[in-house]
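Moving on to chain A:
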Amino acid sequence: MKEIDYAAPATLTEATALLARKGARALAGGTDLIVQVRENRRDAELLVDLKNIAELNTLRFDAKEGLVLGAAVPCYRIAEHPDVRKRYPGLGDGVALIGGVQIQSRASVGGNLCNASPAADSIPALIALGASAVIATPSGTRDLIPVEKFCTGPGRTILGPGELLVHLHLPPPAPNSSSAYLRFIPRKEMDIAVVGVGVALALNDNRTACVFARIALGAVGPTPLLVPEAGAALAGRPLAEADLERAAELAQAQALPISDMRGSADYRRHLVGVLVKRALRIALQRVKGG
Partner candidate 1 sequence: MARVWIPPLLRDLTGGRETATVPGANVGELIEALEQQFPGVRGRLCPGGALRPGLAVIVDGQVGRLGLLETAGPDSEVHFLPAIAGG
Partner candidate 2 sequence: MPKKIHVQAVINGQPMDFLCEPRQSLLEVLRDELRLTGSKEGCNNGNCGACNVLLDGRLVNSCLVFGAEVQGKAVTTIEGIATAQGLHPLQQKFLEHAALQCGICTPGFIVAAKALLEKNPKPSEEQVRHWLAGNLCRCTGYDKIIRAVLDAARLGS
């Protein structure tokens, strides 16, 4: 690895100032970044360790405010958080799937988002759940960006020099709603998603029809993709098998898979259909079961 510098600021102000320097990169859990720098896949001159900043370590739920998820909160805290498991199970699904226990101790959802892998396991669920990214800028302002607009390409985000993801905000869940995230990997652990699917849906009061649904796909495009048509097709429907099939077909149509060592484009498109239906069934069960 080439020579680098390391700083561990305690405040956001210091952090944004450091991050404005040339070659500066934010370091949270480091489980992606350290490997990328080591293998010359990302350049860095200065690593700004964000784990000492209190605001980035916040994790709290409030029935009115929703969920505030600090960018540096490690996965295990999120996956084990009772409000996440109960109210945002799709996020819990995705976060729990990021790496093994060792990675869970370090990796953060903020890092997972900023790494901007198309296959990131937390992002489709965040998108489906309508999450927004709260960004600190060097001038001290806060920007709010829907997560589906945060990634701009493989490994690229909208963050500019000196800008920093502070936390993610998830709105309070609607009544009769739930969510799910599934991914397909060849093994049972320790793999990158061949396809990931996050869904969130809400039913009407007597739970006979869908009020709204959001579906997002991972690993089938340059960024995680929101597929609005697939979700929209479920609105007003009873979510019978034929409805799920229709949503799956629409999602497949909007997927932009490529062939690589993790799977062919055809196989990925096939999996989108399978996983959309499975994820919807799980979310549906979660609404009905709880």
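Annotations
Everything below uses one rule, namely that a contact is a pair of C-beta atoms (placed from the backbone, for glycine too) under 8 Å apart; a residue touches a chain by one contact, two chains touch by 3 or more; residues count from 1.
A quick word on the picks: all candidates are chains of the complex that A comes from, given by their letters.
Please read these numbers as outputs of a predicted model, since none were measured by experiment.
Touch, as defined above, links chain A to just one of 1 or 2 in this complex, and that is 2.
The touching residues of chain A, when paired with candidate 2 in their complex, are 1-6, 8, 27, 29-31, 34-35, 38-39, 47, 49, 51, 76, 99-103, 105-106, 188-190.
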